[in-house]
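For this depiction, one protein chain was excluded, whereas all remaining protein chains were kept in their positions.
Right after this comes chain A.
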Amino acid sequence: MTTDVLEIRDVGKSFGAVTALREVNLTVRKGEIIALLGDNGAGKSTLMNIICGSNPPDRGAVMVDGQRLDSVDAAQRLGVGVVYQDLALAPHLDLAENMFLGNEITTGPFKMLDRARMRREAEEAIQGLGISTLKDVRLPVGRLSGGQRQVLAVARAIKWASQLILLDEPTAALGPKQVDIVLDSIRTAAAQGLGVILVSHDIPNVLKLADRIVILRHGTIVADRSPEGMTVSDVMTVMVGDDA
C-alpha cells in the first residue's frame, strides 16, 4: 500500500524547437503540499497542463494511483481536481450549481436534477472546509468577491478530487485576509489526505505553507527540498540561477 498519489516519471515536452520540460521526475505523497516555483518560462504551466491531462507529454508518464493519466477525462476519473487561474466558474449560475457543474446529481429515469440535495451537499462541502465567507449557496457567483470565488473554486476542486489538487496562482490578486482563507482551505484539503501542487509567486506564503518546494529552471527540476531554513532570497537565487 503506497502513500504516493502522483508519480511523474522522466517527463519531457517540447514545443517545436523549444524544450519546455526535460527529464522531470516528481513524486507527491498523500497530504503533502508541494509548491512549484520557477521564473517565467521555466515550465510550470507546461507541467501543470501535463498533470491535469490537458496537454500530454512527449516522453515519460504521469501515474496516479498506479494508472496512467493522459487526458482530462482520465484526470477527473483518477480524482485529480484543478483550480485554474481563471477559476472556471459560470457567473450566472449559483454557488451550488457551480459546485456541481458537469457533475450534477440526478434522480429517476428522467435524470431530473436533485437541486435540494446539491444545495445541501454544497453547503456541507463549504462548511467542511471551515469557510464562513460563503453562506448562501443560491447566490449567483457573479455576485461574489474575488476572494469568495477563489475559495469556491478551491472548495469545488477539493469536493471532486480524491487524490490530488492542482492550483495555479491561487492567491494572486487577493487581499491578505482572503489569502489566509484560501491557504487555510488548502491546508484543510491536505489534512484530509489530498496531495496538493500549487504554482505561486507569493514566495513568503509558500515557504510557510509548503511541505516541499520544487524549483524549475529551463524545464528541469533544480531543487526539490523542504522549505526549512530557506529565505525568500535563497529561493530567488535558485530560481534564476546563473542568469542573475
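Assume a residue touches a chain if its C-beta (ideal position, glycine included) is under 8 Å from a C-beta of that chain, and two chains touch if they have at least 3 such contacts; residues count from 1.
Note that contacts and distances are computed from a predicted model.
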The complex's invisible chain, by UniProt name, from "DNA ligase (ATP)", "ABC transporter permease", "Helicase Helix-turn-helix domain-containing protein" or "Methyl-viologen-reducing hydrogenase, delta subunit": "ABC transporter permease"
Option touching the unshown chain, where A:143, A:208 or A:225 are the choices: A:143
Sole residue of A:104, A:180, A:211 or A:234 that reaches the chain not shown, by the stated touch rule: A:104
Missing-partner contacts on chain A, residue numbers: 72-73, 76, 82, 84, 86-94, 97, 101-104, 106, 110-113, 135-140, 142-143
